[in-house]
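Removed from the display is one protein chain of the complex; every other protein chain stays in position.
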Amino acid sequence: MQLIECPWCGPREEVEFHYGGQAHVPYPDAPAEVSDEEWAHYVFFRDNTKGRFAERWCHSAGCRRWFNAIRDTATYRFESVHRLDAPQPHATELARSRRSTAP
Amino acid sequence: MAELLRTHPLQAWSTALERLPDTVGITAEPFVAMAVVRLGAAASEALDAALPTVPNTWAQHGTGRAVWLGPDEWLLSSTTETPEQLEARIRAAVVPLGGSVTDVSAQRIGLRLTGARVRDVLAKGCSIDLHPRVFGRGNSAQTLLGQAGVVLLALSDVGDDFLVLVRASFAGYLADWLLDAALEFTPTHDS
Partner (left out) sequence: MTSPFRTAEGGRIDRATTLEFTFDGQTHTGHPGDTLASALLAAGRHQIATSIKLGRPRGIAAAWAEDPGGLVQIEEPFPEPMLLATTVELHDGLVAHGLPGQGRLAEISDSARYDAVHHHVDVLVVGAGPAGLAAALTAARSGARVALVDDQSEAGGSLLAGTDRLDGAPAPEWVAAAVAELAGHPEVLHLQRTTAFGSYDDGFVLALERRTDHLGTAAPKHVSRQRVWRLRARSVVVATGAHERPVVFSDNDRPGTMLAGAARTFLHRYGVLPGREAVVFTTNDSAYDAALDLHRAGVRVQAVVDARPVGSPRREECERAGIRVLSGAVVTGTQGVERVTHALVARFADGEVGAGSAIACDLLLVSGGWNPAVHLFSQARGRLRYDEVLGAFLPAEELEGLSVTGAAAGVFDLAGCLADGQRVARAALTALAVRPPGEDRLPTAPEPVTPAAPLVLWRVPDTSGAGGHTSFVDLQRDATVADIERAVGAGLRSIEHIKRYTTIGTAHDQGKTSGVLTSGITAELLGIPVQATGTTTFRPPYTPVAFAALAGRDRGRLFDPERVTSLHDWHVAAGAVFEDVGQWKRPRFYPRPGEGMEAAVLRECVAARTGVGILDGSTLGKIDVQGPDAAVLLDRLYTNMISSLKVGSVRYGVMCGVDGMVIDDGTVLRLAEDRFLLLTTTGGAAKVLDWMEEWAQTEWPDLRVHCTSVTEQWNTFPVVGPRSRDVIGAVFPQVDVANEAFPFMTWRDTTLDGVPVRLARISFSGELAFEVYVNPWYGVAVWERLLGAGRPCGITPYGTETMHVLRAEKGYPIIGQDTDGTVTPHDLGMAWAVSKKKPDFVGKRSFARQANQDPLRKQLVGLLPVDRRTVLPEGSQIVELHPDGQLPPPPVPMLGHVTSSYRSAELARPFALALVKGGRSRIGDTVHVPVDGTLVPVEVTGSVLVDPEGARRDG
């Protein structure tokens, strides 16, 4: 049973958390103006990274706050967790995540 | 017409709970007014009371308690106000500041656990560390107890007094769960 560090509540067992998939995939500003293909990428496509990955988690059985994390998908180790109101580090990963959802 | 009578969700459990020995005392708390308040940093000022800002803590709040539920969220209780009075008082204070308040008096039921072995009872289904060194009076946690989500409050510094707040619909399950967990500490049990 892995421990996940909630930025508010501290380490808790993983069963208290809900996985939210890849982080930093923003809702398009004007969905009506994007092409079908761009929209499909937003809806259906996510990275499948081996290694460090920026993703979203929610402490659903605790404070119910969403947060971002950098996790290694090969080892499951969390490198860091970030409150949504905190500056998000690892700009490169995040930029890459964001780019990758574009067609 | 007769006055409307109130029914406690754990009325049917009262006899079983009363039979428990002092080492694993479990009491269903009477109805109290409770409200969830949502407001940023201005909350304490608005309510003219110190709301706990450290995650997973609670503080005395008037005749009741203020429990940290999130960075802008508290559960307030009051033993002297009706649910409507509590909500109205807080509403007047926080809504002008963009906050919100919701009466949740019936949303949760309190179970008070007292005695030398109640920490052992909780340890059967609570994964967080309840040792008084780390979970003394003033600490709280929203976590799972058995398969029910709970708000757990430490009321003493020696690990023998806890308040468990559970969604009312889960109260029967949790009471059954606690009685079952307490069984081994019940010497009168026929073995």
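A few notes on this one:
Residue numbering begins at 1 within each chain, and the chains themselves are lettered A and B in the order written.
Here is the rule we use: a residue touches a chain if its C-beta (ideal position, glycine included) is under 8 Å from a C-beta of that chain, and two chains touch if they have at least 3 such contacts.
All values reported here derive from a predicted model rather than from experimental measurement.
Taking every chain of the complex into account, the absent chain touches A, B. Taking the complete complex into account, B:104 is the one of B:104, B:141 or B:154 that touches the chain left out.
Of the residues in chain A, those that touch the hidden partner chain are 1-3, 11, 18, 20, 26-28, 30-32, 34, 36, 39-40, 42-44, 56, 58, 60, 64-66, 76, 84-85. For chain B, the residues in touch with the chain missing from this view are 1, 3-9, 12, 31, 36, 38, 73, 83-84, 95, 98-108, 120, 123-129, 131, 146-148, 167-170, 172-174, 176-177, 180-181, 183-184, 186, 189-191.
We take it that only the chains that are shown with their structure count from here on.
Annotation: 33 Å between the Cα-based centres of chain A and chain B.
Chain B makes touch with chain A in their complex at residues 55-56, 69-71, 73, 127-128, 141-144, 149. Those residues of chain A that touch chain B in the complex are listed here as 1, 8-10, 12-13, 15-16, 61-65.
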